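Okay, structure first, notes after.
One protein chain omitted, others in place.
Chains: A and B, in written order; residue numbering restarts at 1 for each.
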Amino acid sequence: MSNITKSSQNLRWMDNQSDKNTIIHRINPVIKLVVSLIYIFTIISFDNYSPERLIPFIFYIFIVSSLAEISLIHLLKLSAVSLPLIIGIGIFNPIFNREVAYYIGSIPISFGMLSFCTLFIKSLMTVISGLLLVATTGINNLGMALRKIGLPKIFAVQIMLTYRYITVFMEEVNTTLTAHSLRANNKGVSYKSYGYLVGNILLRTIDRSQKIYEAMCLRGFHGDYVTGKNPKINKTDIIYLAVWSSLFIFIRYYNLSQIIGNLIIGEF
Amino acid sequence: MHMADALMSPAVGTALWGSSAVAMAYSSKKVQSGLDDNKIPLMGVMGAFVFAAQMINFTIPMTGSSGHIGGGLLLSIILGPYAAFITMASILAIQALFFADGGLLALGANIINLGFFTCFIAYPYIFKPMMKNKFDEKNLFKASLTASILGLQMGAFAVVIETLISGKTELPFWNFLLLMQPIHLAIGVVEGLVTAAVVTFVWKNRPEIISSSFENNKLSGVSIKSVASMIMIMAILTGGFVSWFASSNPDGLEWSMFKTSGQEELEADGHVYEKSASLQEKTAVLPDYGFKNTEGSNIGTSVSGIIGGGITFVVASALGFGINQYKKKNKTDNKAA
Partner (left out) sequence: MSHNTIKVVDLHHTYPDKREALRGISFEVQQGESIGLVGANGAGKSTLLQHLVGVLMASSGSIEVGHIPVNKTTLQTIRQKVGLVFQDSDNQLFMNRVYDDVAFGPRNYNIPEDKVDDIVKESLNRMGIEHLAERAPYKLSGGEKKSAAIASVLAMSPDILVMDEPTSGLDPKSRRNLINILGSFEHTKIIATHDMDMVIDLCDRTIILKDGLVAADGPTLEIFSDAKLLEECSLEIPLRMASCPKCSKQSE
C-alpha cells in the first residue's frame, strides 16, 4: 500500500528526470552506460583500507548531477534502499578486525573501521552513479543501450514490457489491497486470503497478456519486436567518454588525496 | 538478497556477468525457437505482476513479521524455466536500475543467485520430480516448499562465497554463513508457502494454465546435459577470471592495472607469495578462517591522505554547487528576457 505508492512515485520521478534536456541527457546512452560501468568497475577495484583514495571519484557525481539538474538529495534518499545490507554486513568489519592501522592524534583507527568506511563510501558512490545513469537516460534509451552492448534482444524487450506494465499492476494491487483492507477490520492479509488475492490478480494478468498479444498481432507483430533507429555517436560523446575514463584511471593510479594532503602539510 | 556492487571485486563481478550472459544467451535461444509468440507479452506482464506482487506483504502467524513472494519458482511453473529465467533477469535489472536494489555490476551475480538456482535447478530437479506422482494440493505444497527453500539456500550460499572471494568483508566464513542461511531459510519457507497458495488457486480455477506449461516438456524440460554444460562453462569462466586476476596481479584478487606509487612497490615481491598463500587460505574453508589483509593493501592512509580527501570533497561540492547556481541564474535570466 504505502510501499506501492512510494514505488510508483519513484518511477514517476525517474521518468520526469529523464525527460529533461540537458547536455548530459543528450549524450549517447551507450556512452553513458559505458562510463558508468567504468566508474563502478574502477571504484570496486580499490582495496579495503584506503577510503580517502575514493574521495576524488565524487567529482563525477557532483558534476554530472548538477549539469543534468538532478537533485543529489533525492538520489541520496533513493539510495537509502541499498544501505541496510551494506551496514548489516559491513558493521561486522570493525568487530572482527581490530588491528590498529594508524592513529589520528591519539585516536586509533583500526583496519576494520577503515574497511567499513571504504565499503560504505563505495556503496554510496556505485549506487548513486547507477541512479544517475537511469535518471539521465530513461527506459527507452536504456533498453537500446543494453541491446547495443550485446545483451539478448528478448531480454531488452522484456525489460521494456515489464517496465510498461509495472505501474498498471501496482494500481491493480493497490485497488485489490484497498478493497481487502476495507473489509479486513484492521488485520493484515492472512495466508488464506493471500492465495485468493494474488491468485486472482495472476489470472487477470494472464488474460491481459492475451489481449496485449492480440493487440500486437493486429498491428502486424510476427515475433520480431522492431524498434526505431538508434541515435548516433558524435564528438561530444567521444569527449565525454575520453575525459571521464582517463580521469577515473588517473585517480585509480595516483592517490590524489594523498598528493593534495602532502602539499598542504608541506606548506606548514 | 541482492548483491551490491561494493561487496564484489571486479574479478567476481565480471565472472558472474559472464556466467549470466551464458545462461541468458542459452535461454533466449530456447525461448525464441520453441515457443509461441504469445509468450512475449506473457513474460512481460508476469514480470510486472511479480514486481507488484512483491509489494504485498502478508502476516506470518505467530511471528508478527511479514513476508512476500520472490517469484522464481512461480514464474517457472507458469512460464517454464527458460522464459522464467529471462523474466527474472528483467525484473532484477529493473530493480537494480530504477530502485537501487542491487548493483549494476552485481546484476550478473544477482541473476545467477536469484534466477539460475530457482529456474534451472530448484524447478526442474526438485519441484517437478516431486510433482511427478500426483498433481494435487498436498504435493504442490510440499514440492513448492522444498524447492523454494533449497533454491534460496543455494542462492544465499552463493552470496556468501562471492562476497568472501571478493574480500570485502572481515566476517569469517562460518560467521557469515550462519548469518545468511537461517535468514534465507525463513525467506524460503515464506516463498514456498506463498507460491503454493497462488499456484493452488490458479490450478483450482484454471488448471489448463498450469498443465499446459507443465506437461510440455519442450518448455519445461531442462536436460541434465544442458544444465551441466551451462554450469561447466560458468565454472571455467569463473575459475579463469579469478585465477587470472590472482596470478597476474601482485595485489592479489584486487584488480590493479598499474603499479602503485612508491612504498608499495618495495613489497611487491614478497607480495606475490603472500597473496597466493592468502588466496589458498581464503578459499580453504577452515573453521576459524579469518581475513586480515593487513600487508597486502595499499595503506597509503595517513593524516595527509585524510586531509587531502577532505579538501577534494570540498572542491568537488563547490564545483557542483557553482554549476547549479550558474544554471539557475541562466534560467532566471532567460525568463526575465
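Throughout what follows, a residue touches a chain if its C-beta (ideal position, glycine included) is under 8 Å from a C-beta of that chain, and two chains touch if they have at least 3 such contacts.
Because the structure is a prediction, the values reported are computed rather than measured.
**Student:** Give the labels of the shown chains that the missing chain contacts, considering the complete complex.
**Tutor:** A
**Student:** With respect to the chain omitted from the figure, which of A:M160, A:V173, A:I201 or A:I251 is a touching residue?
**Tutor:** Touches the omitted chain: A:M160.
**Student:** Which listed residue, A:H25, A:H180 or A:R208, touches the chain dropped from view?
**Tutor:** Within the whole complex, the residue contacting the unshown chain is A:R208.
**Student:** Which subunit A residues would touch the chain omitted from the figure, given the whole complex?
**Tutor:** Touch with the absent chain occurs at residues 12, 15, 19, 139-140, 160-161, 163-165, 167-168, 208, 211-212, 214-222, 226-229.
Everything below uses one rule, namely that only the chains that are shown with their structure count from here on.
**Student:** Let me have the rounded angstrom distance from the C-alpha centre of subunit A over to the C-alpha centre of subunit B, please.
**Tutor:** So the centroids are 15 Å from each other.
**Student:** Subunit A touches which residues of subunit B in the complex?
**Tutor:** 1-2, 4-10, 13, 21, 24-25, 28, 31-32, 37-38, 40-49, 51-53, 55-61, 66, 69, 78, 86-87, 89-91, 93-94, 96-101, 103-105, 163, 167-172, 175-176, 193-194, 197-198, 200-202, 205-206, 209, 251, 254-258, 260-261, 290-294, 296-313, 316-317, 319-321, 323-324, 327
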